[in-house]
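Heads up, the thing below is written out as structure tokens.
What you see is the complex with one protein chain gone and the rest in place.
Showing chain A:
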Amino acid sequence: MIPKTTASAAATRPTMIEFREVQKYYGDYHALRGITATIRAGEFFSLLGPSGCGKTTLLRTIAGFEDISSGAVLIDGKDMSNVPANRRPTNMVFQSYAIFPHLSVAENVGFGLRRDPRSKAEKAKAVEEALEMVGLKGYGPRAAHAMSGGQRQRVALARALILKPKVLLLDEPMSALDKKIREQMQVELMKLQRELGITFVLVTHDQEEALIMSDRIAVMFDGEIAQLADPETLYRHPDSRRVADFIGVMNFLPATVTGESGAGVSLDVAGLGRLDVAPDQVAATRTGGEPAVGFRPETLTLLYEGQPAAAHEAAGIIDEVVYYGDMTYYDVRLDGVDKPVRISMRNVFGRPVLDVGTRTRIGWAPGALVLFR
């Protein structure tokens, strides 16, 4: 994995985009419910959420394609209320790429240079450089509609970046690509972003993609930002059960609160027994539902016969085995719990994959638990 910018370096950066209480109604439908957030300069920022959560609408308010009902969107300190899309310092890579079919690749990339004062030859050189940057050197004279999906995306990227925008907006750019090309593009986009230092705002419904690429992620549900944090915080310390459920796999076990003090919360958890969690293991958002502890599949370990006992152990029966090659997922029904929990184990040479129905022990660490209530 390519190391991302460290959190401390990112925090000192100036603000590039600021949302102030942004509201958006489509008739009676409340699409954006008071979004307040800032995106920092040079940051790779993702808007993540299920379809219909308002992430694309929010992106389009930056581009200027969507009027907001109230509130303000500021780019580089300037209020964009009366600035039309064609005068904003942003450029967009559309979900459909929107490559003009009547123009060649070079004409597409050079589309935005019409009023550029440079000479024709200089512009042609800039187009060639932009194409080279996205790995399409020499493709200029080709017909745009003859390009493949991945190539179209590169054309769209070159066409946007040639204008040196302050912010590059990406609307689900990878959703139409197949897995291999998508993974390749993810890495290339991250490299490009770091080299250029431009603020990237990515809209995606793919939590994995958001985790891989972003410096920070805003998780959105129902027109609101549920949590805004860096990928690791989102993964390890989700604010709510909904965020936890949306990002990665999270197991939940019902819990009863038996005591609470400044040092943490004492719990009685089904299948795991009595335990204590520290204050930073308690999810910030209280939803008022039945308390539950959540944990990721990789925080549990399947203990093989003969392995020494772990500090914390539970027993259960293997309910389902999903073999992934490098990994195996085990769904284990813990004693006293109906719903199985998912455990992921790296497959190591010489260690057999266990069968369904096998009685097993699992080891767990109390520090990896998150309490939702």
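The working rule: a residue touches a chain if its C-beta (ideal position, glycine included) is under 8 Å from a C-beta of that chain, and two chains touch if they have at least 3 such contacts; residues count from 1.
Heads up, the rule we're going with is that contacts and distances are computed from a predicted model.
The listed options are "Anti-anti-sigma factor", "Spermidine/putrescine ABC transporter permease", "Protein-methionine-sulfoxide reductase heme-binding subunit MsrQ" or "Multicomponent Na+:H+ antiporter subunit B", and the UniProt record of the chain not shown names that protein "Spermidine/putrescine ABC transporter permease". Within the whole complex, the absent chain has one touching residue among A:I17, A:L32, A:A63 or A:I318, and that is A:A63. When the omitted chain is restored, the residue from A:A41, A:A72, A:L163 or A:A270 that touches it is A:L163. The chain omitted from view is touched by exactly one of A:M16, A:M92 or A:A106, namely A:M92. With the whole complex as reference, residues 63-65, 84-87, 90-92, 94-96, 98, 100-102, 111-112, 114-115, 143, 145-146, 159-160, 163 of chain A touch the missing chain.
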